[in-house]
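The other protein chains are all here in position, but one chain of the complex has been omitted.
Chain naming follows the written order as A and B, and within any one chain the residues start at number 1.
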Amino acid sequence: MSEFHLTEDQQDCLQEIINIAMGQASDQLARYLDTFVYLKVPSIESIGAKDLLQTLSQQKNTMAVVSQGFFGYEGIRGEALLSYQEEDSGRIADLLGYEPDELSKDEQLIDISSILTTTFLNVFARQIDNQMSYNAPKLLPSVQNSLSEHLQEMTFNWDLALKVNISYQVTDYSFNCNMILLIPETAIVNIKHVLDRILAEF
Amino acid sequence: MSPSVLICDDSNMARKQVLRSLPEQWKTSVQTASNGAEALTILRDNSIEVLFLDLTMPGIDGIGVLQGINKLNLNCSVFVISADIQPEMQAKVKALGAKEFIRKPVKADVLINHLQQHGLL
Partner (left out) sequence: MFDINAMTSLKNTSKSALTEPVIKQINIQIANQINTGVLVLDAEFNIVLWNRFLQIHTDKDAANIIGQSIFIAFPELPERWLSRKLSAVLQLNTPSFCSWQQRHHLFELPHTRPITTDSEFMAQNCTFLPIETECKHKHICILIEDVTDVCHYQGQLQKTLEELAQMSRIDGLTQIYNRRHWQESLVQEYAKSRRHTKNLSLIMLDLDLFKLLNDNYGHQCGDMVLIEISALISSLLRVEDIFGRYGGEEFAIILPETNLTGAMELAQRICHSIATAQLKYNGQAIKVTVSLGVAQLSEQTSSYEELITHADLALYQAKSQGRNQVCSATNMATN
């Protein structure tokens, strides 16, 4: 077991914080979108670099991936990747309250990704007494095979990936996307410190 | 006189968080369950007076536990403690007989306040 692996308690603590963040984020989204957002419990997996590449390569018909960097105090930083399947991208403009001709499909994906990532991570940061800043979200060029390339070309070496499967259902239709949080080595150590601090309070 | 208490949550940390927030004198008579099925077994075999219940759990979830309590006709005060805080969910658990909906992360003063409101303290 490497020093980057989370202990059972740390994993439990992180899952709970993520659940709370997701719950609050979907409540905010529901208010903003003026509709009921049904949120399945996000399933969280922490996986190593090699396993992630394998998981991603198995993931068929991914049509788009949007990446957005985030950084907070105490060295907590990383990159959020949101991946969409073809069938889930059709009605995002609708969901966001735009007219379809007001923005391109690319812009719709970037917009919804940014909203999901930042609402979620803002609440997450608040839970751990932190505050996040964000880079502008980017749509990765032609997803076919480029995801693994992108992962290798990233500005930092990441060692742990938190894969959070988010499934939003919005009244009469649903859309799914996967959120993957890539976290570099140093940030994992910092997250572990934060988790230990929270756990020590019990 | 402290009532018999059950805390049901799949997260160990969340269970500890509830336990820590309870009034001192209650802490001696607390049982815990990490999923809905376990909770229903304990509820059936023991007379539990106060249940602190999470909603999102694998297998039988909080809604399932509330339905089970109604089916078994148990007399137990249920406080739902959940991360899913949308108004629709709050209305749903109230309709199923929950006394109160408390948002996670639970805080001691909020919990005590609710217990007092329902005459349990």
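Keep in mind that, in the parts below, a contact is a pair of C-beta atoms (placed from the backbone, for glycine too) under 8 Å apart; a residue touches a chain by one contact, two chains touch by 3 or more.
Since we're looking at a predicted model, the values are computed, not measured.
Undergrad: Quick check: which displayed chains does the absent chain contact?
TA: Across the whole assembly, the hidden chain touches A.
Undergrad: Of A:E74, A:E102 or A:D129, which one is in contact with the hidden chain?
TA: A:E102
Undergrad: If you put the missing chain back, which residues of subunit A would it touch?
TA: Touching the missing chain: residues 28-29, 31-32, 96-99, 102-104, 106-107, 110-111, 114-115, 118-119, 122, 133-134, 136-139.
The working rule: only the chains that are shown with their structure count from here on.
Undergrad: Any idea how many Å lie between the Cα centroids of subunit A and subunit B?
TA: 30
Undergrad: For subunit B, which residues are in contact with subunit A within the complex?
TA: These residues of subunit B touch subunit A: 11-14, 16-17, 20, 56, 82-86, 88, 103-105.
Undergrad: Contact residues on subunit A for subunit B in the complex?
TA: Of all residues in subunit A, those touching subunit B are 9, 12-13, 15-16, 19-20, 22-24, 26-27, 30, 36-37, 39, 41, 127, 198-199, 202.
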